[in-house]
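Contents: one structure, followed by commentary.
Removed: one protein chain of the complex. Kept in place: all other protein chains.
What follows is chain A.
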Amino acid sequence: MEIKQTAVAGTLESSDIQIMLSKGNHGIEIDLESDVKKQFGDQIISVITTTLKKFGIENAKVKAVDKGALDCVIKARTIAVAQRALKTTDQPAWEVL
């Protein structure tokens, strides 16, 4: 699937993650900022990547600012940002959940 517009989901509150998704040409490139990057950076990147791939997104630039979000939150914010970027929010992708 092709990204149609740059989109944002999530906040900078603690235990949340803010994700910005925009067009890219070199696979899924994730720029992650997180206080727990040392311990959970790989896990956060893996959750975002897996979720985006379920939407068929193969190329994207991702800017993620994590404030200690749990995996379920990261997944939810990724789904939201993906649907906004794909302009498909009127058709929630239940199967991805």
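Definition applied: a contact is a pair of C-beta atoms (placed from the backbone, for glycine too) under 8 Å apart; a residue touches a chain by one contact, two chains touch by 3 or more; residues count from 1.
The rule is short, and it goes like this: contacts and distances are computed from a predicted model.
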Among "ABC-2 type transport system ATP-binding protein", "Citrate lyase alpha chain", "SPW repeat protein" or "Putative solute:sodium symporter small subunit", UniProt-listed name of the chain not shown: "Citrate lyase alpha chain"
Interface residues of chain A toward the undisplayed chain are 14-15, 35-36, 38-43, 67-71
